[in-house]
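One protein chain is absent from this view; the other protein chains keep their places.
Right, chain A next:
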Amino acid sequence: MNQGSSNKFDTLERSSDIEDRISELPNEIICYIFTFLNLKEIIKTKVLSHEWNERSIDMSNLVFDPTLINIDLVDDASLESIPLPQKYQFIEQVDQLLEIFNINQSASFTIWFPMGKQFTSHIDKWVNRAIIKECEKLDLELKFARIDDEPYNFPFHILLSSKKSHLKWLSLCECQVKPTREVVHRLNLLESLTLVYVSMEASDLEIILSSCLNLEFLHLIDCEVLTLLRIFNQDIMLKRLFVTPLIFVANIELSIPSLELFTFSGEIENFTISRMSQLKTVELSIEGTYPRGMGQLLDELSRNAPLLQTLFLSSHFDEFLSHAHNNNQTPKFNNLTHLELIAKGEYGWNVFIGILYKSPKLEVVVIEGYTPPIDDEPSWTNQQLVPTCISSSLKIVRFDEFKGQDFEVEMIEYIRFKRLFVTLVVFVANIELSIPSLELFTFDGVIENFTFSRMNQLKTVELYIEGTYPRVLFFMQFLSHAHNNNETPKFNNLTHLKLTPKGDYGWNVFIGILYKSPKLEVLVIEARSVSTRPTQIQHGQSCLSKCLAEELDRLAKVLSQENLDFKQTRDVVHDLTPTSPQQAFQSSSP
């Protein structure tokens, strides 16, 4: 231990009496600590002492990325143009580290570096190593390799000569895949395959699918093969299929009885499915217009995916859905309970109504960015037949980008759903609601004016108002009335209040609401801005005032003040504000 007595570093440790607090930990714990550190930090520990240098480092997750040559991962530009000498430096680094680390069984092995065909021998060697070490996860993330090189060819031949593959998870980015039937079955443990910007033929995919019968998850992103994707295979176990094509035309024909989830994003010319008896979730983001028409697509889905429960549909609807209302002539989504629609184009409203008619069991609807109904279409409220789901199963409707236009309000009034979520993304000038059946109302956004009327069933209101609610005049009036109990309406049934005030007059408003709420039982205040005040109060009964008539149409006006920028009313309100909470309570006690 003392061989380095002349060492200048040594004196420092010697002078401290601290016993070594880390080196004697069992190696398994040290290696576990290493899992929280990046490769660089792990290597740095080798300089601590001989013991650390000779330590065997067992790794379960190996990630070789550009940080090995001190290139920032976030900076795509520098990744695109890594000069050749640095690429060789990376290779050297990986080789050196592979000498140092032991790879555990079932480990995960990731190469994330732009390397193409010219580095084939090196990458082959690493893949071989991963397979020999019985890795379960292999990720070749060769992004940007194609900028200055041909793509690397995934070494299927290694599978023949090497040990049996334990790979369950394979991800290839910017590689070339040329499988042959004799070899691919060696990958038969594979459960998940992700291909990103991979050059392959449709027949290659067919070979993989027919050989890897345990494959449950297939993710195809930007793959050229997708100009035509035909999967007709009754034997495979595929459960989830994600497709994002690179080329704009895609012709997809699927017949996979085991499939449970299908996601597609891109332009598509033809989408045909058959015998999808397990398909429960479909997400389609169709860029541009679907040439065969939305009606055809919806019929295809409802006819061939009878168990479909969840449908996300984002598209440009330029075609009138003519048979939408002919209930008995088109197939139905008999199990659809959840629909999310992002409708662009003139016929968005029309298609939405059409799907409502097709889906008798719909429970949840989310609509975003739709357009007003067209003139020649009968207005929603004039429909003779109300869609079955509206009168029976529909529970939650959520509008994103609610614009408060006439037809939207019209529909809200018409639909007798019990719960209405309005999540607002854009600025809204005015919301006026009159829905006697509504029980819950949620709002998040910027608002100029709220008006409620006849909200007899409304029990819960959540308002997250960004910025200031502009009707300050009313607010001043409200506050000045705060202690004059008999002149303003009360929350006669309010038992639970949670307040997050910003601005100077949060406390003032809080006291005001207390006066208005004779039956309040639970009170939670989150008030960072009201620093000198108590932040959390729980009351059994804060009956601060006597009872008064309730006007529900005032509810929105009152509650919406919680986020007011109270500065505007400072002068007026100041005199009215109790100087301390104690005073407030005293003045109100009978």
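List of remarks:
Note that in this section contacts are C-beta pairs under 8 Å (C-beta built on N, C-alpha and C of every residue); 3 or more make two chains touch, one makes a residue touch a chain; residues count from 1.
As a convention for this text, contacts and distances are computed from a predicted model.
For the chain that does not appear here, its UniProt entry gives the protein name "SKP1-like protein", which is one of "F-box/SPRY domain-containing protein 1", "SKP1-like protein", "S-phase kinase-associated protein 1" or "S1 motif domain-containing protein". For chain A, the residues in touch with the chain missing from this view are 1-4, 6-10, 12-14, 16, 18-26, 28-29, 32-37, 40-41, 43-53, 68-70, 93, 524, 526, 536.
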